[in-house]
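Missing here: one protein chain of the complex. Every other protein chain is in place.
Every chain is named by a letter (A, B and C) in the order it is written, and numbering of its residues begins at 1.
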Amino acid sequence: MISKKVTGVEAALKGVKDKMTLMLGGFGLCGIPENAIAELVRIGVKELTCISNNAGVDDFGLGLLLQKHQIKKMISSYVGENEEFERQMLSGELEVELTPQGTLAEKCRAAQAGFPAFYTPAGYGTEVAEGKETREFNGKMYVLEEAFKADFAFVKAWKGDEAGNLIFKGTARNFNPCMCGAADITVAEVEELVPAGELDPNQIHVPGIFVQRIFQGKNYEKRIEQRTVRTRK
Amino acid sequence: MISKKVTGVEAALKGVKDKMTLMLGGFGLCGIPENAIAELVRIGVKELTCISNNAGVDDFGLGLLLQKHQIKKMISSYVGENEEFERQMLSGELEVELTPQGTLAEKCRAAQAGFPAFYTPAGYGTEVAEGKETREFNGKMYVLEEAFKADFAFVKAWKGDEAGNLIFKGTARNFNPCMCGAADITVAEVEELVPAGELDPNQIHVPGIFVQRIFQGKNYEKRIEQRTVRTRK
Amino acid sequence: MLDKNGIAKRIAKEVKDGYYVNLGIGIPTLVANFVRDDINVEFQSENGVLGMGPFPFEGEEDADIINAGKQTITTLPGASFFDSATSFGMIRGKHVDLTILGAMEVAENGDIANWKIPGKMVKGMGGAMDLVASAENIIVAMMHTNRAGQSKLLKKCTLPLTGVGCVTKIVTNLAVLEVTDRGFLLKERAPGVSVEQIKEATEGTLVVEGEVPEMSV
Partner (left out) sequence: MLDKNGIAKRIAKEVKDGYYVNLGIGIPTLVANFVRDDINVEFQSENGVLGMGPFPFEGEEDADIINAGKQTITTLPGASFFDSATSFGMIRGKHVDLTILGAMEVAENGDIANWKIPGKMVKGMGGAMDLVASAENIIVAMMHTNRAGQSKLLKKCTLPLTGVGCVTKIVTNLAVLEVTDRGFLLKERAPGVSVEQIKEATEGTLVVEGEVPEMSV
């Protein structure tokens, strides 16, 4: 077993520098690498390019990095529910590359799996396809999209073992598996880190080969953006 | 819940006709849809094109269909360990399209996930790339490979539920998940069919949306090709 | 005239037995409340869940189980969770039978715009571009006119597009319309709404054939 365990978030972020490109898992505030984000704020790295479906909300998630102007460029599919993100984008303070959500996921998966590029129908005939190659297959038009390149990927899982194997819970899975192995170094933080051998090999969502560093996360807030409930009759 | 349950192998194969293209899961004899193969032999459909990593062995798996000359064309990555397959290929009785194993898996996944084609480095500079478009990305050469099209996919899982959700065991997983949803109709046979709600939604390997019919399989032989053991000290 | 729930209720009638359905944020989310009990339908949310159920009971919310609108949800028996690449594989691979989403503008050729007002507002396309580029059955749920009273059913979209020639049906507070080669074909009027009112509220070509029935909601 090749151990990926590091002592904590500081060791896990070793080598993160200004101007790097980072991938961050999560959908809204669900399944985001809270510990890694807090540490990015603490070490104050700047001029980052962040690939993440959203940029959190104004005061949590990647919103914390936006507030401190640590991000030069966001590559995301969705801005809604984050006013600071929208404000920085409209004012031109922040570069933003908006990418269809499925394309975003697949650009990660392509990087993970060694595909340089792929054809998708998403965005054909829109701004998103401008300057990109388009092509017809079986009577339908597709856009050529290239794999991402990133220095670090930060993901959050429910359980993990020392070998770097990951298991997610519910919809907190989202982009996290696609980003594992899609950057030079993948850092996984987990709610529960167990010794190798405790997880069922049949139930691993991400094999450890895609993860370079894993650590036991702390103090998860797991904020809910839209608390919707029904009342008991 | 949308039920995919059918009464048995006969109902599951309804609509299978001569000259169809079929996908069949499995690697060697591991994880093959034994019940579906037996039924294909019984109903005697002919001139089939079969997409499957191997063609079983001489007297089991797809080898049974080869024996009866029901297969016109095989699309596979590996011939070894099946003398009848090699004989029919060399004699010209059987058309064979040999495809690199990773390309085979991805041509299934592309069909499942709505990608018309993808670029892979596998086979560049070899017979496999003849007549195909090649292209450079970042200094490396790639071959354009197209998604498969198939009428039926036959897969075998360990457990499944009425909603069509599947869970595999060990390396019997192999090509089965990639083939689900990659054909017009996906038929899953399982060792244990349970009511919806009994499987943990976090542990589903293939969501039921990719499966059109599921049935409780019978009499699995699960033959071992190479029984390798060590002796207890 | 319909309210938002009325639009959702009418669209619910388009949901057939055995359908996998993706519901967008806003009015489309409400559709789930009105689907008949005697048919089997599964709701997919692009953030990675199939088999969504109702909202959780108070106190049972789980931050790890949400829909694409970031609302806490529950799952039904037969549900599954999966990653975003797999989720869009379902969408791109045409495994989802029906997509219902909102729009800022729809053009008579089926073009749709719903993610950006240049210089003013950028919501982002989220999964909408993938959905509209792949789905074969796309229903738009929206008000017939915007807050300024201008028609949202146009000859040509003025806002940046989300997808081209993809919308098949539109249900608004005023009408049910189908996108055809000849323009918006008026299929049904909302209760108490006249063909004249719909004509006035529609900037794009409106095709009226014979008697247009009032919808039953």
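To be clear about the criterion, a residue touches a chain if its C-beta (ideal position, glycine included) is under 8 Å from a C-beta of that chain, and two chains touch if they have at least 3 such contacts.
None of these values were measured; they are calculated from a predicted model.
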Touched by the hidden chain, which of the shown chains?
A, B
Determine which one of B:31, B:63, B:114 or B:201 touches the chain that has been left out.
B:31
Residues of chain A (touch criterion as defined above) contacting the omitted chain:
1-3, 109, 111-115, 161-163, 165, 181, 195-197, 201-202, 204, 207-210
Contact with the hidden chain only, please: which chain B residues?
27-31, 53, 76-81, 86, 89-90, 96, 98, 100-106, 108-109, 120-128, 158, 168-178, 205, 222-232
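By our rule, only the chains that are shown with their structure count from here on.
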Chain pair with the most C-beta contacts:
A-C
Maximum centroid distance from chain A, chain identifier (CA atoms):
B
So, comparing each chain's Cα centre against the centre of all protein Cα atoms, which one is closest?
A
Rounded to the nearest whole Å, what is the centre-to-centre distance of chain A and chain B, using the mean of the C-alpha atoms as each centre?
32
Length of the line joining the C-alpha centres of chain A and chain C, rounded to whole Å
28
What is the distance in Å between the mean C-alpha positions of chain B and chain C?
36
Among all residues of chain B, those touching at least two other chains are 114-115, 201-202
Which chain C residues reach two or more other chains?
49, 81-82, 85, 88, 91-92, 134
